[in-house]
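A single protein chain has been omitted; all remaining protein chains appear in their positions.
We call the chains A, B, C and D, going by the order they appear; numbering starts again at 1 in every chain.
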Amino acid sequence: MTTTTQPAAADSSDGGPGLKASGLYSRQLPTYFPPALLVVCAVVVSGAFALFGSFHPVPAAILTALAYLVAITASSAAVENSRRAKDRLVTGIVYCCFAVAVVPLISLLSTVAVYGIQRFDLYFLSVSMNGVIPSMDAGGVYHAIVGTLVITGLATVISVPIGLMTAVYVVEYGRGRLKQAITFFVDVMTGIPSIVAGLFVVALWILAFGPGQTNGLAGAIALSVLMIPVVVRSSEEMLRLVPNELREAAYALGVPKWLTVVKVVLPTAVAGLTTGIILALARVIGETAPLILTAGMASTRINGNPLEGDMMSLPVYIYKAVRAMGLSGEAGVYAEERAWAAALTLILVVMLLFLAARLISRFLSPSKG
Amino acid sequence: MAKRIDVSDLNVYYGDFKAVEDVTMTVEPRSVTAFIGSSGCGKSTFLRTLNRMHEVTPGARVKGKVMLDNLDVYDPSVDPVAVRREIGMVFQRANPFPTMSIYDNVIAGAKLNSQRLSKSRADEIVERSLRDANLWEEVKDRLNKPGAGLSGGQQQRLCIARATAVEPAVLLMDEPCSALDPISTLAIEDLIAKLKENYTIVIVTHNMQQAARVSDRTAFFNLAGTGQPGRLIEMDDTNKIFTKPDKKETENYITGRFG
Amino acid sequence: MAKRIDVSDLNVYYGDFKAVEDVTMTVEPRSVTAFIGSSGCGKSTFLRTLNRMHEVTPGARVKGKVMLDNLDVYDPSVDPVAVRREIGMVFQRANPFPTMSIYDNVIAGAKLNSQRLSKSRADEIVERSLRDANLWEEVKDRLNKPGAGLSGGQQQRLCIARATAVEPAVLLMDEPCSALDPISTLAIEDLIAKLKENYTIVIVTHNMQQAARVSDRTAFFNLAGTGQPGRLIEMDDTNKIFTKPDKKETENYITGRFG
Amino acid sequence: VDPENQQAAGDVDCVDGGGTLDGAGASSQENAMAAWKASWEGACEGSVVQYDSVGSGAGREQFIGSGVTFAGSDAALDEAETEQATERCNGSEVVNLPAYISPIAVAFNLEGIDSLNLSPEVIAQIFNQEIDNWNDDAIADLNPEADLPDQDIVPVNRADESGTTENFVAYLSEAAGDAWPHDVSGNWPIEPVEAAQGSTGVAQAVESGQGTITYVDASHVGELGTAAVGGGEEFTEYSPEAAAAIVDASDPREANTENDHAINLNYTTDEAGVYPIVLISYHVACMEYQEQQNADLVKSFLSYVVSEEGQQAAADEAGSAPISQDTRDTLLGTIEQISAGA
C-alpha cells in the first residue's frame, strides 16, 4: 500500500495543514457560511432587479437560489474539495426542492385558510343549503359533510376488505398467472380516470334502475373503483415488509396459514396498512366529477340515506359554489366565500379522519416498541 | 412424547436444482442429533423437510420418505399443519412476534390456533416453558412487555419456550446460538441437555465444539462439488465422529483448526 | 500506513442512556486487537465511535477523545467523511450494494475518492482487493454479476475487499464471522493475519478461540450491571488475557467452558 | 337580499301532502331554480323540487328516459327527441315552455371604457378574429366618443358545450350575414384564442386578461364593460325588458303542436328597444303523466315559475328577463291542462 492514496493527494494539493493531516483536517466552510451566503445572494439579486426597475418576488427568488447554488459550489470547491462541493450543491438542491414544493403547498393551504375562515363558523357547519338562494347571506355545509362522510365511509367499507383481501391474495397466496394478472391489472386500475369510473357506474345504474337515478350508493361505488387499487397497492407493499421469519415462526408452531395471516401478518403490518388506507381515502375524498355524475348535485337538504336520492358532498358543494362564483353582486361574493369555507371544512374533515385512523391503528397494535 | 424420525432416500429440489441427495438416516428419540457441514451443503434445507417447512418455500420439492414413528409425514392425507405441531422448530435468527407480549409469545401456539385455554392453564404453560427455557427468572416481572424488547439471547430463548409450549415430539434447531454470546450460548446448551429428556432434538451448528458438547449423534453433510447437491457423508455417535470417523472427508473437516 | 489509535476517557450515550463508560485504550498499528465481552456490553457501540459511525445513529453522542496517530478524530475541523476513509469498517451482516455488480461493489469506495479512475487502475485495485480477501479465484469469471448472488461467506469477503480497496489505515470488523461456516471463517482469519502486515485491525468477536487465534491484544468489556453502561475491564496481550488475566471477572468469562 | 322577502311567494297552488318533484337539465337555470325552489318549497309544505343542473342534453335524456319529471333545456326538443319523449309521456304531447329568458351580454375588459356600440357585423368579425385590435376603424367608427387603445383583442369563448354559445352563434349567423359563416351549435365553431369553462370561467378570464371580450350570461357581467348592440343608428344596452321584447317579436317554431311553445327567435328585428342576444331556456314537460302526484306537482311548480312573482324572483336572483303578460297567459293556459292518465 502506498502513501499516495487519493485523499492524501487531494489534500496536499490545497495546501491544508500539511501532510500530517493526510486528508483528515480539511479546510471547512464555517457553519454560518451557507446561510450568510444565501442572504448575500438574496440582497445582490434583489438589488440587481431593483436597479433594472422590475422587481418581482418569483424570478428574484429563482435567481437567488441559482446564484446561491453556484456560489456555494464554487466556494466549497475552492476552500474544501470537489466532493464536498458536490455534497453542498445537492444539499442546496434538496432544500430548494423543498422550498419550491412547500411554497405553493403552503400558499394553497394558507389561501384556503384565509379565504375560508371568512364564512367558517358554527352556523356554516350546522345548517344545510335548504331554502337558500344564491343571493342570501345564509346556508352552510352540514348536508355536504353528512354526504361526504356517508359516501366515503361506504366506499371505504366496500374497498378496504376487497383491497386488503386482494393484497393478501397477491402476497400470501398468489401464484403464477393469476397473481401476475391481478398485480398488473391493479396497476392499470390505478389509472382509471375518475370521470370514467363515474360514467361506468352511471351506465351500471341505468342498466339496473333506469336513467337519472342518482344516489349516494352509486357515488360510493364509483369511489370504490378508484379506491380499491390504491388500497391493494399500498397494502401489498406493507404486507411484503412483514418478515418471512414471522410467518415461518407461526407455521413452525402448527398454525394454519390463514390464522397466520390474520393473527400475525396483518397485526404486524397494521400501521402501514393504515397509512395505505389513509392515502386511498385521500385519493377519493376530494373527487368531484364522478360524484356529480353518480350522486347528483341537486341536493340542498340533509340526506343521510345513500339509497334515497341525491346526496351532496363537500367537493361537489365546492364545485357548485365555484360555478356560481362569477355571478355579479353579492351572490357571487357569497358563493366564493362558501367555496373557500367548504374547502377549509373538507381539509379539516380529512385531518380529523387521518387522526382517527392513526389512533385506531395505534389501538390495534398495542405492544409495538 | 419424544419420537423417532426415519428418513429414507430423501432428495430435495429447489425448482430444477437438486440441493440434497439421497439422505437416509434415523434420528433417535430422547437424544440430541447434530448436523454439521460446510456452508451451503443443505443442512437447513434438509432440516426443513423434516417438518414440511420446505413447502413454504416456493418451488421447493421433496422425493423420498420421512417417517415419524409410524406416520408417513408426506402421506397426502396428512396435514402439514399437524406435522408441524408435532415437530417444532427454532430458527437461526430469533423471531418473536413483535406485536405480542412475552406472555402472548409463549402461548402463541395455542392462541393463534384459537384454542380456548383457561387462564390458569395458560399461566401454567407459560411458566413451565419459560422455566424450561431458562428465562423465567429474567422476565417473570415483565411478562406483558413486548417480546421484541429483550436482548438477542433472551429472544432466542423466548423462541425456544414458544416452541416447547406446544409440546412437540421433536424439536429442530437451526443454528440457534450463532448470534449469541458465550453466556447465552451456555444457557441454551444447558437447556438442550435438559430438553432431551423429553424431546427428540436435532440441532444444526457450525460450531464443532458445540456439536461435541451437546450431541449424542452427529451427522456430517458435504457437497459433492460446487453446483452439486449436498449429501450425508457420515452419521455416527458423536464420540466416534470426533475421534475416529470412518471417512477421510469427515476427518478433514473435523480436524480443521477452527471452532 | 497502519496507524495507532489512542482512546481516552470515552463515554458514549444514546440520548440519555449511557452505553459505554470511561474507556481508555491504545490500539497498536500493524496488529490485531480483539474486543470480547457479553452481549449488550457496548462493543459495537464503542467500535463505531472510532470512525465516527455513531454519528449516523440519531441521538448517539460521544464524550472523550480519540486520536488517530497525532490527529484528534473529534476535532470540529475534521471531516467525518475523511475519518471514515482512513478507518474502514466491516459489519456483522454482509451488506454488499444489491444493485451493483461484484466489480462495482469492490471499486465503489475507490470511485468515490477519485472520480477519474482509469480502467486499468480500477481493474488492478479490484483484483488486488479480491485477492487480498481471498475471493478472486471464486469470482473472477463473474465480476459483472450482482454481488447479492454470492453465498454468505463470499459476501462477507466481498465486503472486506470493498473496505480494503480504499486502502484505509485501520480496519474495524464487527463480528465478521458469526454467520459463517468454519471454512469461510478460516478464510477470513487467514485474511486477517495477512492484512495485519499493513493495517491496524480491530475485531469484535464472541468466539474466544477466534480471539485467541487471530489477535495480538484482547480487550474485555463488561457491564457494570443491568441497565448500567459497559466498561473496559481489562486489556492486555492476548496470551496473558487467556492464561492469567489480572481481573477475576475476565477469568470467569474466559474460562466458561464455551466457545 | 333579505331572506324574509323570499317567503313572499304570493298565492301558490300547492299540492296536498306535497311530494318530491325531480327535474334535471340546463345549468343556465341553476340560480333561478334556486330561487324558485326556495320560494315554492317555502310556500308548499312537504313539497320538494330537486333540480340537477347536469346540462341540457343530459336533462333531456333523463326526461326521455323517465328519470325526471321535467327537464330544463336551452334548446327545445327536436323532432326525434319529441318522438321518443311522447312514449314517456303516456303518448301525450310533449311541451317546451319558454319560461326563462336571459340576456347574453357582450362583455369586455378595457381600461376606462364601460360601454361600446357594436354592430352584429363588428361583433362577428371580432369573434372571428378578423378585427384584432381595439383601435380598428370598424370599432372606432361606431364609437366616435370612445378613446380606444391600441391593444390586441382577445376573444374568449365558452370551452364547454353550452346554450349560451348556441344562442350567441345563432344570433351572429342570422344578424351578421356573411361576416359569420359558421354553423350553429353549442360548441364554439372555430379555433379559440382563449376559452374557459362555464359563465364564471369566461367572466373570470375576461377579468384577469386585458383587451379581452366575451359573450356571457348577463348575470355574470359584474364590473365588466358591455356592448350596446344594434344596427344603423340604434344601439340597445341589454336590460331585462329589452331582452324580453325579442320573445314577443319572434314567431313560434313551425313544428309546434298545439301546446308546444318553442320559439324561433327573430334576431334581425327592426323594432326599437329590443336587445336581440338572448338565451331562452325551456321547461320541458308532459301534458299527461302516469301518476297524479307528478302531474299535480309539475302543475303547481310550473305555475309558480311563470307567475309574476316567480319571474321576478328569477330576475332578482339570476338577472333574467321576466316574460311578458301575453306569454304568461299562453303558458298558464297550457300548464292548466297538464293531467294524469292511465
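Going forward, a contact is a pair of C-beta atoms (placed from the backbone, for glycine too) under 8 Å apart; a residue touches a chain by one contact, two chains touch by 3 or more.
Following the convention adopted for this analysis, contacts and distances are computed from a predicted model.
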{"item": "Chain excluded from display, named as in UniProt, from \"V-nitrogenase VFe protein subunit VnfK\", \"Phosphate transport system permease protein\", \"Na+/H+ antiporter subunit C\" or \"Phosphoribosylformylglycinamidine synthase subunit PurS\"", "value": "\"Phosphate transport system permease protein\""}
{"item": "Which residue of D:P120, D:G186 or D:P240 touches the chain not shown here", "value": "D:G186"}
{"item": "Options C:V12, C:V66, C:V166 or C:I241, residue touching the unrepresented chain", "value": "C:V166"}
{"item": "Candidate in contact with the missing chain, chosen from D:G18, D:P149 or D:G209", "value": "D:G209"}
{"item": "Per the touch definition above, residue among A:F124, A:Y142, A:Y251 or A:Y319 touching the missing chain", "value": "A:Y319"}
{"item": "Contact residue for the chain not shown (choose from A:I285, A:A298 or A:M311)", "value": "A:I285"}
{"item": "Hidden partner interface residues of chain A, rising order", "value": "7, 56, 58-59, 83-84, 86-87, 90-91, 93-98, 100-102, 104-105, 107-109, 111-112, 161-166, 168-170, 172-174, 178-179, 181-182, 184-197, 199-200, 203-204, 225, 228-230, 232-233, 237, 241, 256-259, 261-262, 275, 278-279, 281-283, 285-289, 293, 314-315, 318-319, 322, 339-340, 343, 346-347, 350-351, 354"}
{"item": "Contacts of chain D with the absent chain, listed as residue ranges", "value": "27, 54-58, 60-61, 152, 154, 156, 159-163, 183, 185-187, 191-197, 201, 204-205, 208-212"}
{"item": "Hidden partner interface residues of chain C, rising order", "value": "51, 53, 56, 58, 81-86, 88-89, 91, 93, 95-101, 108-109, 112-113, 146, 148, 159, 162-163, 166"}
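By definition in this document, only the chains that are shown with their structure count from here on.
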{"item": "Rounded Å distance, chain A centre to chain B centre (Cα mean)", "value": "47"}
{"item": "Cα-centroid distance, chain A relative to chain D, in whole angstrom", "value": "41"}
{"item": "Centre-of-Cα separation between chain C and chain B, whole angstrom", "value": "32"}
{"item": "Overlap residues in chain D, where contacts from two or more other chains coincide", "value": "none"}
{"item": "Of all residues in chain C, the ones touching two or more other chains", "value": "none"}
{"item": "Footprint of chain D on chain A - complex, ascending", "value": "130-138, 206, 210-214, 292, 296-301, 309-310, 322-332"}
{"item": "Touching residues on chain B, where the partner in the complex is chain A", "value": "51, 53, 56, 58, 81-86, 88-91, 93, 95-101, 104, 108-109, 111-114, 144-146, 148, 159, 162-163, 166"}
{"item": "Residue numbers on chain A that touch chain B, as the complex places them", "value": "175, 243, 245-256, 259-260, 263-264, 267-268, 270, 365-369"}
